[in-house]
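Report on the structure given below.
Here the complex is missing a single protein chain, while all its other protein chains stay put.
Presenting chain A:
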Amino acid sequence: MAQIKLDGTSKVFGDITVIPPLDLEIGKGEFVVFVGPSGSGKSTLLRLIAGLEQVSGGRIYIEGRDITTTPCGDRGLAMVFQSYALYPHMTVRQNMAFPLEMAGEAKASINRSIEETAHVLDITRFLDRRPAQLSGGQRQRVAIGRAIVRNPTAFLFDEPLSNLDAALRSSTRLEIMKLHQQLGATMIYVTHDQVEAMTMADRIVVLNHGKIEQVGTPQELYERPANLFVAEFIGAPRMNRIEGEAAAALGAGTIGVRPEHIRIVQESGLWQATVEVIENLGAESHVHTRSDVAGPLVVRMSGSPGVKIGDRIGLSPADGFVHRFDRHGMALR
């Protein structure tokens, strides 16, 4: 049974429909990522589930209970914010105690929960410090700790890593994934970063203009994107998009081939192209080419490229890896 269920849920601000009615089911223990460009309504959708915003239409259920009008504090959900939102005048210990005090827990049990959680997150050393005395990464742990102590039905994360530097981001990402395995709790995670979505999610919900473009596992989205938007949003470098004659030749309005699915073949091959730029990353290279009929094409290959700028080369898409879309951008199968 779905643990969290959205049924025709929508949100309107003034006369702007930010979320048109949508349905979504999230299973118990699932790690679901909402991903989409900035302004696509990810935060709004999360805040509807949290109860920080009231729905304009539809209903929301948690474990079968209709909580559409339940105040946010009574939904059994915990949220981790992008800015951490720690209480600046309280120590870490007081920050973590606050939700438990609000729930009316006894002092002894509060202390026990805090000690346990602090141990798990390795923040015991900071318990008596204030947020201002902590680094960004430490604050983020405390914010997560404050969510964990409540033992919530589900965790909601709104871009929790975007204020951290790149190195810290990837290590914290791993920690959140470990935490998910340890706790086995349902987590809904919002990000605009498709790499975060691909690496963390059990299931990804791709949003665009408040609309769900596709829901699926990272593998499904990568292998079988439902439309051009998903195809181009998932995967880096971006999927090559080919229109016009070259597409029509394959019976489609648009075709897409991921850079890793194009091979360089000398002279022959489906498309003739000239090498324009080479990005050598060591382990792999991105060869930017311009094809006579297909336009700009990026080729991703492992190791260093056997070509140099100005070379005339032939390009061949790997069999079975050409995505075809109709004129409206919907996948043709």
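One rule holds in what follows: contacts are C-beta pairs under 8 Å (C-beta built on N, C-alpha and C of every residue); 3 or more make two chains touch, one makes a residue touch a chain; residues count from 1.
Keep in mind that, in the parts below, contacts and distances are computed from a predicted model.
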Chain excluded from display, named as in UniProt, from "Electron transfer flavoprotein subunit beta", "NADH-quinone oxidoreductase subunit F", "2Fe-2S ferredoxin" or "Sugar ABC transporter permease": "Sugar ABC transporter permease"
Given A:A78, A:I144, A:A185 or A:A331, the one touching the chain that is not displayed: A:A78
Among A:G36, A:P99 or A:G145, residue touching the chain not depicted: A:P99
Chain not shown: contacting residue from A:I16, A:A106, A:A132 or A:A283: A:A132
Contact set of chain A toward the excluded chain (per top definition): 50, 52, 71-74, 77-79, 81-89, 98-99, 102-103, 131-132, 146, 150
